[in-house]
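Some chains omitted; the rest stay in position.
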Amino acid sequence: MKIVVVNPNTTASMTRAIGETAARVAAAGTDIVAVNPADGPASIEGFYDEAFAVPGLLREIARFERDAPADAYVVACFDDTGLEAARCLARAPVVGIGEAAFHMASLLAARFSVITTLGRSVVALEHNLSKYGLSSRCARVRAAEVPVLSLEQPGSPARARIDAEIARALSEDRAEAIVLGCAGMTSLAASLSTTHGVPVLDGVAAAVKLAEGLAALGLRTSKACSYAPPLAKTFDGVFAGDAPR
Amino acid sequence: MKIVVVNPNTTASMTRAIGETAARVAAAGTDIVAVNPADGPASIEGFYDEAFAVPGLLREIARFERDAPADAYVVACFDDTGLEAARCLARAPVVGIGEAAFHMASLLAARFSVITTLGRSVVALEHNLSKYGLSSRCARVRAAEVPVLSLEQPGSPARARIDAEIARALSEDRAEAIVLGCAGMTSLAASLSTTHGVPVLDGVAAAVKLAEGLAALGLRTSKACSYAPPLAKTFDGVFAGDAPR
């Protein structure tokens, strides 16, 4: 089974880290291919960055669909950037790391809180939770106010700030599990779970397992209506009228 | 990895069918153990049957927890009978087949409909969808008005009725995927998907893959609050004060 994990930002070191996490949790027999677009924002922090990341994300997926289709795709930005558009493009399942973590957390705890990077991303995540139907399962989306790229820097105060927000989530929100709201936090999950004594979910790992599960069952994205293949259009896009049906 | 699948009713033929589906979809290296309680209702159709099925379900899980803990448990009744109580009892993840199908369908389609057996079960499933947060993803819960045990009988009109309800769900509810709302329908999913051209989800298969995924990631049921181990009580129950913590 081949799972293509697309980091929609262009920071290759983050793509590598995401790919390593994905490969570490993948089942025997699952090939993880982690890629990122050549062009686009170096990180995705808020609505504006999302907008410019989506075309690159879709071009990556289109490239695989045309040349070497995957059994499932993972969109590896916690905002689930471009997820619905990717579903129009792919026949295989497409799983966002945000939704993956939300769904898995719902199986382990009555309510969870999310710890994301910056306050400007909170409303986008709340929109997603509402769209997925899971708002009532999320006690609160919290921002640790650490920029995405600082998560990779040695000596950053990121870990301390994330610890502090988790502690507040457990006491103030009565959260019973924690979802880490950024692909850049992927390496922290196990350690944070040990520290705080509750499940701490990383979206990359969650998405890989959901993608494997869907693909193993032969399930594919519904093409019935919302995610029908794009209509042929004369524009400077990926498929320009010959999108795969 | 060992996954214990508990059919909470006492119909052994249904347990066998469930176990076969589970084994068929399980990954290499996953052992499926399918069991049912010795005592309790032969099928679960509505609130009353649920109530009498739960103690037997819990005794099965308790037996494994004490003697041979599983890596994950699946509750194989679409009503997700006794799911929260089971989570109090187990340290490993516990996945209901109803919630499993709802969550997986949410990853493949913008909206799904559920086809269950009898009208009397509809409200219980609607309660569950609301509890899980997924009501907005479900267009409608429909009843095919086929009793659970008739699903196993040759010559039953069950298949025709289920086909008719799926057709209505696609045209009237604008459903883009179908969830089969009974463990007894587990063998029909692939054929129905072919017939109707949309993803058709069986909860048993979905739950096995979610359970495998959670267990592979080392995730466990949160013991922070709602699913904390039972308090010691002097009563004629399973653990009578020595429930595992």
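Going by the order they are written in, the chains are A and B; count residues from 1 in each one.
As a convention for this text, a residue touches a chain if its C-beta (ideal position, glycine included) is under 8 Å from a C-beta of that chain, and two chains touch if they have at least 3 such contacts.
What you are looking at is a predicted structure, and each value in this text was computed from that prediction instead of being measured.
Of the identical chains making up the complex, 2 are displayed, while the complete assembly in this file numbers 6 copies.
The criterion applied here is as follows: only the chains that are shown with their structure count from here on.
Mean C-alpha position of chain A lies 27 Å from that of chain B. The touching residues of chain A, counted against chain B in their complex, run 25, 27-29, 84, 93, 95, 99, 103-104, 106-111, 132-137, 170, 174-177, 190, 197-199, 201, 205-206, 209-210, 212-214, 216-222, 224-227.
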